[in-house]
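Here the complex is missing one protein chain, while the rest keep their positions.
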Amino acid sequence: MRASVATRSLVGGPSLGRATLVIGGALVVLLASVVVAVGLGSVEVGLPEAIGIIGHRLGLPVTETWASTAPTILFEVRLPRVLAGALVGAGLGGAGVVFQALLRNPMADPYVIGTAAGASLGAVLAITAPVLVPALALGAGTAWLGIGLAQVLAFAGGLGAVALVLVIARQGGRSNMVTLLLTGYAVSSLVAAVVALLLVSSGRALASVVGWLLGSLGGAGYPELAVAAPLVFGGSALLLFRWRTLNLLLLGDEAAAGLGVDLVPARRGLVLLATLVTSAAVALAGTIGFVGLVVPHLVRLAIGPDHRLLLPVSCLGGAALLVLADMVARLVGGVPVGVVTALIGAPFFLWLLHRAAGATTTP
Amino acid sequence: MSHLHQPSPHSSPLLELKEVGFGYHRRGRPDREVLRGVSLSVTPGELVALLGPNGSGKTTLFRVAVGLLPAARGSVRLDGRPVMDWTRREVAQRIAILPQLPTVPDGFRVEELVEMGRAPHARSRFGASAEDAEAVERALIDADAVDLVGRRVDELSGGERQRVLVAMTLAQEPRLLLLDEPTQHLDLAHQVALLATLDRLRRTRGLAVVAVLHDPALTALADPRVVLLNAGRVVADGPAAEVLRPALLARVFDISVPTALTLSGGSPRGT
Partner (left out) sequence: MPARRIRAFAPLLLILAVACQPTGASLSPPAASSAPSAAAYPLTLTDDAGRQVTLAAEPERIVSLAPSNTEIVCALGACDRLVGVTDFDDYPAEVADIPDVVIFAVVDIELVLDADPDLILAAGNELTPSGVITELTDLGYPVLVLYPESLDEVLDNIELVGEAINARDQAGALTAEMEDRIEAVTDAVAGAARPRTFYEVSVFEGTIYTAGRDSFLASLIDLAGGEPISGDPLTFSIALEDLLAADPELILLGDAAYDPSVTPEAVAARQGWGAISAVQNGRVVVMLEDPVITRPGPRIVDGLEALARAIHPERFD
């Protein structure tokens, strides 16, 4: 019996047309968000002027009708911030998808196995060390290759904490995902206690520490972006190719292995890549919450759970969301972007719980 | 239904277990020997029904057979090579396993789930090849699940979902199928249809099937080779008529079986 044409067309995942539409749509949303976010801020730069400034920078013959500080505001103050938002949002959105699939837990976020705790420890150490040990005071804005010490230690801390969690989780024999989750929670709690201790002893650096923990895109300059971008892009790109494995992992370990997934190396690879991306994002902007949790769910609701599209669209969606959240934070004034994402994310999280409680369970 | 249950002509075994032993050893808990010297050979085109009470080791046997668990004693060979020497992907290209309690994730449609069965063979990065598309369609037809295409798997009934899962397993185009209670949730008509399909596939494509079946009557209907497992040992291995004897069944399953169907005409033969 020949299969109908209808069946044939449903196989093979989304058609090229649909994939283009969805990903193209997400790209358009992101670009629009970037343009709007660069155009809006504390200082009013009208839309025609903003377009003119961009055109002028691109070499087009445009007569200058704007204040001389406007291009500086756009390109030196706002643009790096917006780009950082896109980069961090993309990283967190993608990593969130991966951890939710790996841990088979819809409440998982990219920080859950220790990244946030470790990165916080690194950054807070960097910020408070000069206060605790005056000999270490290196002066304002010391940097290596243009990168601040806090960023370097945050990145190292994020990777280090996850490595520790992986080692500890493996001690119990075969490391399964529940063990990993619980170990991550335990290590995170321990590290968070140390961070709290440093917080109390931070003296004059308290405001900086709290600011970092709440997350902010303001500390990211072009040098930091240049280092973080390849990490986030590279890591995310490699993750994009693993969509099949992520789909299969949802079927359970046994079924996934039965379909050819070599569980241990596959999971290790996914954890490493996702942690790399997350650590780079946290090093750049601090621990901004809810993006990695909420974006995968929103995208899943919109286009379905197939990771072929879910992963790239979550990256693009996360980027757009964070760019817009930061814009709101800037317009309201003095509000850390993590507060805005929490205000969006927490109600959504509660709604998710409510929905999960009412849903039927699968056999 | 055909009575073929002897091995096909080119009969180097597809899967060969020799004196396989396996147990669970955990610190602070008593050791549990699950398999105690199981020997089993499956050749292309064979239909094997695996029967045994709960806890006899059927599921563990499957896991050891595909290399998900390492045999503590004895050897497991796939196509002549130790199963652990193959990569997981290579094993998956040859053996498909349908677990007893599969996890079905939310939100996927029938055709998307069945397509996941193509994973071991998939060659393209992001799309699916024409080969994959055809295999999925064939599998849907064989598993009698074409009418379910387009629907969400988590919205199907137990029986419908089971057919989809069978389709997924068939889409894998293995040479050996390990089915752990494939008839659960299926109504009688569908159970019979499934067995008929398996029978057809093994005749036309040389597919070997080892299926855990719980119903001796149904088993007799399919007339396969029957392997009876009890407490980790093979207590019987032969044609259905020989193995499905009331006395033996009663002892293994610890029940009294008043009658058993015979192969010739179905006149009951009491104990």
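By written order: A and B. Residues from 1 in each chain.
The criterion applied here is as follows: a contact is a pair of C-beta atoms (placed from the backbone, for glycine too) under 8 Å apart; a residue touches a chain by one contact, two chains touch by 3 or more.
Because the structure is a prediction, the values reported are computed rather than measured.
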Chains in view that touch the one left out, judged over the entire complex: A
Which residue of A:221, A:252 or A:269 touches the chain not shown here: A:221
Selected residue (touches chain absent from view) among A:205, A:232, A:281 or A:294: A:205
Contacting the left-out chain in the complete assembly, out of A:59, A:333 or A:358: A:333
Residues of chain A in contact with the chain not shown: 41-43, 67-69, 72-73, 76-78, 131-132, 139-141, 148, 200-201, 203-205, 207-208, 211, 218-219, 221, 333-334
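Following the convention adopted for this analysis, only the chains that are shown with their structure count from here on.
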Averaged-CA centre spacing for the pair chain B and chain A, given as whole angstrom: 43
Residue numbers on chain B that touch chain A, as the complex places them: 63, 66, 68, 87-89, 91-93, 95-97, 99, 101-109, 111-112, 115-117, 119-120, 122, 125-129, 132-134, 136-138, 140-141, 146, 149-150, 154, 158, 161, 172
Touching residues (chain side chain A, partner chain B) in the complex: 1, 3, 6-8, 10-13, 16, 104, 241, 243-244, 247-248, 250-252, 254-255, 257-263, 300, 304-306, 308, 360, 362-363
